[in-house]
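Quick one: structure below, then a few questions.
Just one protein chain is left out here, and the rest sit where they should.
Moving on, here comes chain A:
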Amino acid sequence: MEKCIACGLCAEKCPKKVDDEFNMGISKRKAVYIKYGQAVPLKYAIDPEQCIYLTRGKCRACEKFCPTGAINFEDKEEIVTIDVGSVILAPGFKPFDPSVYDVYGYGKIEDVVTSLDYERLLSASGPNMGHLIRPSDHQEPKKIAWLQCVGSRNNNRCDNTYCSSVCCMYAIKQALVTAEHLSGDDISQTIFFMDLRSHGKDFEGYYENAKTKGVNFVRARPHTIDPGPEGVGVSIRFTTETGETFEELFDMAVLSIGLEASGDSMALADTFGIELDMHHFAKTGSFEPVNSSRTGVFVTGAFQAPKAIPRSVAQASAAASSAATLLADARGSMTRNKEWPEPRDIRGETPAIGVFVCSCGINISNVVDVEAVAKYAATLPNVVHVENNLFTCSADTQELIAEKIKEHGLNRIVIAACTPRTHEPLFQETLKDAKLNGFMVEMANIRNQNAWVHQREPEKATQKAKDQVRMAVAKITYSSPLNQETLNVTPKALVVGGGIAGMTSALAIADQGFETLIMEKNNTLGGNALALKMSFRGEIVKPMLDGLIEKVSTHPKISVATEATLKYVSGSVGNFKSEISINGTLKQIQYGVAVMAIGGREGVPTEYHYGEDRRVMTHLEFDAQVMESIVAESEKAAAPDKGKMENPQSVVFIQCVGSREPERPYCSRICCVHSVKTAIQIKEKSPETQVFILNRDIRTYGVWEDYYQKARELGVIFIRYEVERKPVVNLEENHIAVKVTDPILQLPLDIEADYLVLASGVIPNQSRDLVEVFKCSASAEGFLNEAHPKLRPVDMSVDGLFVAGMCNYPKPIDEAIEQAKAAASRACVVLSKETMKLDAVKSFVTDKCDGCALCVDVCPYNAISLETVDSSLDLESASYAETEKCKDSVVATTLNGESHNLNGSFHRRIVTDSALCKGCGICFATCPKEGIMVHGFTMNELKAQVTAAIA
């Protein structure tokens, strides 16, 4: 595997074609293959079940053509034993196979595909290069149907009674992306669904957007798909809520298949001896959501329950946190640091460039005339040495490069080979070993972006390669050595918010050995959990919460500040400084990272007569005032306690109160499960009580679907309403009159309720102040934003800041704990280093800066600020203290509203914070005076490259 350079010659020469499972068998691959173009590591593998040599003893074509001798037919599976302190299981899921359903015709009707098949059809790296064509006649489909819940929410033909949680959103995504792939305005996309579950952050807006873009949403579960006329397309039969049956022709049908546990993951669970739940997912509890039933074994992702990417990623970090806590004492005990010799000082030397042109076996040389390129390179200015190597990346070539650097006194290197994205670090190391600054190398990408893409035009490719080498030589001529700054890290954390999320984060950070301060604005820890009786799984909250508060309060590494507010923040990742007010007393603190866990709260309803009658309540009020009594009542049987309430005869829940409407356009995720769970409790304790849940969609995502089913079995009545025709509530003497139109009966219903419970959703706690002091970002609704909605779900856009809990989006306890642990894990990545090495590619200020400040506003990372300096001081020698003093003077001028300097000897300029800068160079492109540039991409370097491109 070390020898493979991923040139692909083996696959090109391999005579055996097999179905490509990555493209769902729609296209072919060879018996020697890479799974997909972005595979890591990018190494070809032989499929032993398909290889002609391994199955029939003849062929070995790949071995003959491999330029590096990387083919090893003798390679065997090895059993290795490793000692570990903890294990994380993340085997994922298996897509549901819909061929068990004869009614959908999958595998029989050509134009019925699964959502994963369709995903490949849409993909630019898929079998049709992103050109959408249907399987039957290879024509562009115009009218496409998606069928939801195939292999989910069903116990008839499969046992997957749960909701797969992700299919609604991916179907909407596919419907929207379809429009981008097809031409013409006669495109029609129809999604057949039961409940549309857009319960994630920004999902509801995405759903609404799809409606405005013309995607049809039809509430029906089609019962039959037949082939279309002449065997192309499909005919779908479905019955709508009103009872009418339709038969409609579509060009194509996509089955939105669900997620299920694979046999392999069940076997893995068996190997580890961990328990699975009734759906064969790993069993976990709400308060330890990534702990399996066996200590030290953690679970994450769809192995635990079906879930989308953001929660999978957060869970993964949570599992890492839990594992790292167990291993805290051993942290760093098996790591080694590489050290390099002091680089040679090349200041004052004239450029002496060495050019190494790679043949990459024959990958480059069979298209590009590498010898001609090498010859040409030797004629370029400042080039003193040129080599052509069979493999410039091989270990012996590294030694050769080092030798040549010494022999010829080279101070700049150009490698004409593959892409710097994979190979630049290797050559940087070679330079460092040879006592050169690692940044004195430039690569000319004559393989990926030349030989491989111009295979039929060798002459033009050779000319282009010469141009590429010329550009690289021109650029490196103007390069100078770069340094990577190192910063000391303050090994302390600040956690803002003392609810479950904040306390869990603090505990996880402190358990890894770092001092942590929890700031809570109220006078007690606990947050919303103080008002919660039990988790969705039925675990009692109070003992867990008491235990958590106790642990946090007595932990030697944790300090708690109640009635605390944040006044001021300065600094950046690794080194933040703040002033906080604790009960009126000001205190200065320093910390390396901060976790935002400021929570949210139940919204106060403004409709359905809330506040006018004590019988109209929110969830939390009903839990506290009525549920306790119902539960207590049935347990104590007939004990006539004081204050006892008669069990109600009828309870009505109204869902989405204030939610999914223009004023609060998001879904609060937890209210459906809360209502359904409460309804079950009522029915279990008082079966004669009638319970109605008036809803727009029931969003009991994932395994919570079990509760929806159980509630229906217990006789809870679910009635859907449209937002245009909301229930009408009238307060009567003896009851609350609720009028709602049942869409199935098509009749108005009058319900007499003893209690009306309003599921009013979650609103975020005020985040404006935090956003202002930390310069982080929040959504329009006030939820704190993550750096990337899928891949960095707990990092914030400002490095060193992390987010957890309901301030990010409404979520139940288990998800808040996952996120809190994930935030702790991410925070400890920073805290566990004594020093942080920054990238070298950072912006820097030149002496042309006149302080116009145009760059300050465009910087997306708030890395640029203005300062005033004393012109009499040399720019380089201005000490930190003086700079600080000057900053104050700028403040003074700004406060006075004066635009001129304090006195003639001062001038303004900008200053950049390397810890915040990401090297994007927007500042550079904005500056009219070349007053700010980016290391490694200066105006001289880029101009030289542009000029050389054309010359």
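The rule is simple: contacts are C-beta pairs under 8 Å (C-beta built on N, C-alpha and C of every residue); 3 or more make two chains touch, one makes a residue touch a chain; residues count from 1.
Methods note: contacts and distances are computed from a predicted model.
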item: The complex's invisible chain, by UniProt name, from "Putative tricarboxylic transport membrane protein", "3-isopropylmalate dehydratase large subunit", "F420-non-reducing hydrogenase vhc iron-sulfur subunit D" or "Acyl-CoA dehydrogenase family protein"; value: "F420-non-reducing hydrogenase vhc iron-sulfur subunit D"
item: From A:Ile26, A:Leu42 or A:Ile589, residue that would touch the chain that is not displayed; value: A:Leu42
item: Among A:Ser86, A:Ser262, A:Gln449 or A:Ser779, residue touching the chain not depicted; value: A:Gln449
item: Candidates A:Asn72, A:Thr379, A:Thr419 or A:Asn730 - the one touching the absent chain; value: A:Thr419
item: Full-complex contact with the absent chain, from A:Lys213, A:His408 or A:Lys943; value: A:Lys943
item: Hidden partner chain, residues of chain A it touches; value: 6, 8, 37-38, 42, 125, 129, 419-422, 445, 447-450, 452-457, 460-461, 463-464, 467-468, 471, 841, 919-922, 924-925, 934, 937, 939, 942-943, 945-947, 949-951
